[in-house]
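With one protein chain held back, the other chains of the complex are shown just where they sit.
Presenting subunit A:
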Amino acid sequence: MCPPHFPHHLPYLSLSLPCPPLTPPCPRVPPGHPRFFNQLFSGLDHHALAGRFLTETLNTTPYTYEVAPVLLLMEEQVLAKLRELVGWSSGDGIFAPGGSMSNMLAMNVARFQRFPESRSRGNWDLPRLGLFASQESHYSILKGAALLGIGTDNVHLVRTDERGKMIPEELEKEIQRVKAEGSEPLFVCATSGTTVLGSFDPLDAIADVCARHGLWLHVDAAWGGSALLSPQLRHLLAGIHRYVPPPVPLRRCSPSQIPGLLQRCHGMGATYLFQRDKFYDVSLDTGDKSPQCGRRADGLKLWILWKAVGTRGLARRVERAYLLEQVKRREGFQLVMEPEFLNLCFWFIPPSLRGQHSSPEFWDKLGKVAPAIKEKMMRRGSMMVGYQPHGSRVNFFRQIITNPAVTRRDLDFFLDEIQELGRDL
């Protein structure tokens, strides 16, 4: 699957420019492979792929109706559909180049809504703001705080329970504490589907806290939002409709419930692009509500996928998730916690360490196991799965299955392979 090549071996690829003859590089680690479980994306969807080929060939930016009529209308349609899933009958939205950017947009819009003059005056004479997110939240919240001039110190990470879910009482406490210190709480980011553990924050309870304090509730559902498609799984996001605005995840867009807010927050009305005297209804020129100018037309691939597969087809994909039972049955595999979603986190305990939980060096030694197995699997090229330390927990594997091409055999292989590679550690 991935013939191993390490940085010092790769120069054979002739990266210097220009240098005939033309030598196209070969892919090494294809995320389309059924045994690529390394990230929160994988698989190859043929419809979306055709959509992407088409997007590339059309080569344009959906900022105005005149330049990209079809793509712009399509984006609006997709955004409306996503809002429907969230439970809103109206609202707004925009596609962004990544969940990180969606989170940052939301932060900016929240700041603008509370302090509209900050758009022109800046932050410097505002009080210190307070942002809240769970300890398990995505790191883009910190990056966003830094970029927006709010400061990473002003991101208050709220404690989570043993299942990785934000504790609403702790959120309340943090808000009170921050207020007492003289800061102004502004924004709470709840996460639906955390990156490592796949946990879902209790949205209703958190919305109650936000309502009490008048705070903007943003739901980072970049990963877990797709559960909204499934009648079986949507309960995980119960309460998502209650506030504004979640970035719904089926790739990178951030709907917002207050029409016009995005435009007022980001719009600059550049006269060379958003002329008012065009011969069609210029309210269709929605590009100005983005902080970007040029932008990829990301809506097309999702639209084609949705047309081909239907909402029910997409739901089936989300539901077809993990083989938790196998992990529980096999010796040497230990779950980090019972998963809610598609993140299956576990340790592999090699024979040499089994039964030694009480030994003081156990965890230290266990922490070295995952990196060693990862190295072996990559050198062998048989599969890829991610590992990480997390909080006080030593390195564990995070198995994620989003690829509809994965079979049960692949999952059995996955466990067999880990056992084999870790056998004599």
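As a working rule, a contact is a pair of C-beta atoms (placed from the backbone, for glycine too) under 8 Å apart; a residue touches a chain by one contact, two chains touch by 3 or more; residues count from 1.
Convention: contacts and distances are computed from a predicted model.
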| item | value |
| --- | --- |
| Hidden chain of the complex, named as in its UniProt record, picked from "Glutamate decarboxylase like 1", "Cytochrome c oxidase assembly protein COX11, mitochondrial", "Phosphatidylinositol glycan anchor biosynthesis, class U" or "MAGE domain-containing protein" | "Glutamate decarboxylase like 1" |
| Among A:281, A:331, A:361 or A:424, the residue in touch with the chain that has been omitted | A:281 |
| Hidden-chain contact residue, picked from the options A:87, A:291 or A:381 | A:291 |
